[in-house]
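Note that one protein chain of the assembly has been removed; the remaining protein chains are unaltered in position.
First chain written, first letter: the chains are A, B and C, and each begins at residue 1.
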Amino acid sequence: MKTMRAAVYVKPGSIVLEEKPVPDVGPGDALIRITTTTICGTDIHILKGEYPVKPGLIIGHEPVGVIEALGEGVTGYEVGQRVIVGAITPCGQCFHCMDGHQAQCGGKAVGGWQFGNTIDGSQAEFLLVPHAQANLTSIPDGLTDEQVLMCPDIMSTGFGGAESGHIRIGDTVAVFAQGPIGLCATAGAKLKGATRIIVVDTVPARLDVAKQMGADIVIDYKAKDPVEEILRITDGRGVDVAIEALGTQQTFESCLRVLKPAGTLSSLGVYSGKLTMPLDAISAGLGDIKIMTTLCPGGKERMRRLMNVVASGRVNLNPLVTHRFSLDDIEDAYELFANQRDGVLKIAITP
Amino acid sequence: MKTMRAAVYVKPGSIVLEEKPVPDVGPGDALIRITTTTICGTDIHILKGEYPVKPGLIIGHEPVGVIEALGEGVTGYEVGQRVIVGAITPCGQCFHCMDGHQAQCGGKAVGGWQFGNTIDGSQAEFLLVPHAQANLTSIPDGLTDEQVLMCPDIMSTGFGGAESGHIRIGDTVAVFAQGPIGLCATAGAKLKGATRIIVVDTVPARLDVAKQMGADIVIDYKAKDPVEEILRITDGRGVDVAIEALGTQQTFESCLRVLKPAGTLSSLGVYSGKLTMPLDAISAGLGDIKIMTTLCPGGKERMRRLMNVVASGRVNLNPLVTHRFSLDDIEDAYELFANQRDGVLKIAITP
Amino acid sequence: MKTMRAAVYVKPGSIVLEEKPVPDVGPGDALIRITTTTICGTDIHILKGEYPVKPGLIIGHEPVGVIEALGEGVTGYEVGQRVIVGAITPCGQCFHCMDGHQAQCGGKAVGGWQFGNTIDGSQAEFLLVPHAQANLTSIPDGLTDEQVLMCPDIMSTGFGGAESGHIRIGDTVAVFAQGPIGLCATAGAKLKGATRIIVVDTVPARLDVAKQMGADIVIDYKAKDPVEEILRITDGRGVDVAIEALGTQQTFESCLRVLKPAGTLSSLGVYSGKLTMPLDAISAGLGDIKIMTTLCPGGKERMRRLMNVVASGRVNLNPLVTHRFSLDDIEDAYELFANQRDGVLKIAITP
Partner (left out) sequence: MKTMRAAVYVKPGSIVLEEKPVPDVGPGDALIRITTTTICGTDIHILKGEYPVKPGLIIGHEPVGVIEALGEGVTGYEVGQRVIVGAITPCGQCFHCMDGHQAQCGGKAVGGWQFGNTIDGSQAEFLLVPHAQANLTSIPDGLTDEQVLMCPDIMSTGFGGAESGHIRIGDTVAVFAQGPIGLCATAGAKLKGATRIIVVDTVPARLDVAKQMGADIVIDYKAKDPVEEILRITDGRGVDVAIEALGTQQTFESCLRVLKPAGTLSSLGVYSGKLTMPLDAISAGLGDIKIMTTLCPGGKERMRRLMNVVASGRVNLNPLVTHRFSLDDIEDAYELFANQRDGVLKIAITP
């Protein structure tokens, strides 16, 4: 039996590099040799035991690689082709996928998210891709691994926040939190035609990158109350769309409080605890407010479109890759990322 | 000075019939002689002091009447014409109206609702209509006052709940609470093509009327847990759209709990206190859930469309008018309605 | 080799019953034993040589049947289950399906239509279903074959016309031609909330069925000019949505001429020759007119929804099945249907 190195969840507080068998390729599957992957904030939730997964599971859901083998029935691809796969791997053929809800594949909440959640993930030398026909997308010539590394998750998620907000040309948009997903939401808001983008964070390096992504105004929430400041900037009008990109009661509530009547809150955060809506912040239910929650869109068409964005040069996400580690050193990478040291945004991991 | 009888808010607990001056008609206004009006649940909130208005204000926002006088600049109408006016009276010409958000006219939350809220209302012999050019709609021949009496508010609101839910042909829809607005939401869901409508209430008479409005399945929440029952009926799939038509934490939360992944909660209730979302009910923010809040759509085009619905016979709202009172007896009508006695749904008030 | 009877296209003017081999079931396929099928207007185009297909092809794309065998990898179904399959059989996994354009599967125009077009069809004892995982839908208990026989094509197409028109509550809608698809468009318009539906045809029996489907006003185009009549009925306003359900220059142009400014033409017809738009009918391009063309939506979720509509009793399409033939007599059925004799609407064919 061939083996490979892989980052495995052992117990709360412990993700370690282990030797695991290279998976067998069944009908409809593909085996990818990973060339680059990365660590997501969600992986830190798993590490901390906040999001429970099965001990022994390989973690990671952001794969860039090369096709190593194709299962029976997978057509139109060839071994050796460079591909990415979305963090979400919809089947494309269930009632829910065919109704357009691919992220909720199978009609189970979060059902489309399998890698590093319900099946082995991408922080390994090899990755078995289910529903390969629906999920493999060839990387356009001339794009490097790092250029497409954000497509599987954070670019798809962040852009999804802008899309779910139905941002229109000329909109004013606020984005709360400028971690990797918030930064992609900022880039997505600009791509959709928002012409005044106000972002909120406190880390200077993040606010700097935010400006590169399209932020017109940055607010350090430690220096000024962001709700007051946004209402002041908009002459009391409020914003058309507020994007929540952190997952806390405070940022969610602040989003509600900066919305114009009939505005839209687009929520990307993964929340813990419970979420409360003060009634004055939603006009007791009479404000024509919309709240949209969005899970990372996946599938090969989504990946194709996102790589087109990268190829066009419209958006440059290179500044998000701040660190590089070998897979052999992934435990160090986790340590750095979990503690948000050294201005880390995203870490490229190469087996 | 000519005077008229009118139902006036005096203080919490007290709405009384008084003599008030007949309003003067300024440019852009119209004066309507009220022929029929009604009492809304919101008026009861006002009566109880839960929704504060200025003492001395005439209450009511559901007018059917005849044009008595037209202000300068109002064209295309004539004195003596039978008309209705929506509960919401948008100006049509502010930035927000022109952006399609007529209920939030002026960019103020609930800004379009003026009658019996910020200006004198319809429970009187005469009503002054602001922005008359945008708000008067002629009643089609052959329709009685009672047939169109629901159009200004509850039909517009209830249908709005179905519309904001983006109900599609073949959807399964749950409606929580079958008071007048919930019943109209049920009728609206049927009109939009829902093919399985499940409603929840406990008053037998309301559940009976619900069936007339299009409910396929009725659940008495005192007999069965509605969340469990709806999940059972839908084989665990959940509903495409859940409509909240009461304004309580429990019904709001139940709506969340019966939604399918990627489902839509369409909220019509006026809430008090605060609203909490348990994270399991929204998949921690990852369920692609949408929450839409809707205030009664107003304006003359809306009223024209709703009266077309009545004229078509597609929906028969006559069963909603359960009682009739003279304006002289409106204090008795309030007493009956506030206490929900005698199976009351809506009361026609005639000056 | 097992054989079966099947209606085979031989040459223009000739579709004959032949013995053909029962297909083998490959991975991802399903074999259906047909219990009921029908003949479509498109089959007549094939018969006449107007729509070219390969000689030797089995015709038909409206299957109701029982699962006879399941190919490798098809899960969640069992042999003996009663199922329908849409006329359009999308793969669910190509870029175009995953972008929501299932009828144009593979990015080829009309690419989703395979049965009786590019692969053997349903007018036979057995049918091989490609992409079975995406296309088999179980028939709800209690529904007969004939009740669901319209789902695979004409109900899906007709309803699609109402959906693509974005019909809203209170709309006035015109439907030109009341053959089987036009009748389903009328039923769909009603389901979507149109409150004044005006239909145009000349066959009395069709106009009668149209009233059962929801038509409020019927116009015999031989008795009155339908454009003038519709403009008269709408007081010169025009209709919100016009649905073309025949496929001729005259009906297409008439649709344009009855539209209100900013109205929508929803086109279902299969045209021959070329289509011309007189500029006055489209305000020289400045009328904010929309033209939507729609191919029959397919896939298992669509079929599930349509059978829900049937099960709900909201729409009763039984009057559309006017004749019944055995598969053995299908040549006679073609003769009757091609000549539109005896008031035929749809013919149920049973092997």
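What we mean here is this: contacts are C-beta pairs under 8 Å (C-beta built on N, C-alpha and C of every residue); 3 or more make two chains touch, one makes a residue touch a chain.
Please read these numbers as outputs of a predicted model, since none were measured by experiment.
*Asks:* Out of C:G80, C:G142, C:P278 or C:G313, which touches the unshown chain?
*Replies:* Going through C:G80, C:G142, C:P278 or C:G313 one by one, C:P278 is the residue touching the chain not shown.
*Asks:* From the list C:V16, C:V79 or C:A109, pick the residue that touches the absent chain.
*Replies:* Answer from the full complex: C:A109 touches the omitted chain.
*Asks:* Check the options A:G76, A:G100, A:G170 or A:P204 and report the residue that touches the missing chain.
*Replies:* Among A:G76, A:G100, A:G170 or A:P204, only A:G170 touches the chain that is not shown.
*Asks:* Sort through B:R33, B:H131, B:K190 or B:K290 and give me the one touching the missing partner chain.
*Replies:* Reading the full complex, the residue touching the unseen chain is B:H131.
*Asks:* Could you pull out which residues of chain A are in touch with the chain that's been left out?
*Replies:* Interface residues of chain A facing the absent chain: 159, 162-163, 168-172, 188, 190-193, 195-196, 216, 304-306, 308-309, 311-312, 314.
*Asks:* In the complete complex, the non-displayed chain touches which residues of chain B?
*Replies:* Residues 27-28, 72-73, 90-93, 95-100, 102, 131, 133-134, 299-302, 304 of chain B touch the chain that is not shown.
*Asks:* Take the complete complex as the reference. Which residues in chain C touch the chain that isn't displayed?
*Replies:* Against the left-out chain, chain C lists 96, 101, 103-104, 107-111, 113, 237, 247, 260-262, 267-279, 282-295.
The rule we apply is simple: only the chains that are shown with their structure count from here on.
*Asks:* Counting shared numbers against all numbers at the contact of chain A and chain B, is it over half, same, or under half, different?
*Replies:* Same: most residue numbers at the chain A-chain B interface appear in both copies.
*Asks:* Rounded to the nearest 5 degrees, what is the angle of the rotation that puts chain A onto chain C, matching CA atoms?
*Replies:* 180
*Asks:* Rounded to a whole Å, what is the gap between the Cα centroids of chain A and chain B?
*Replies:* 41
*Asks:* Enumerate the residues of chain A that touch no fewer than two other chains.
*Replies:* 96
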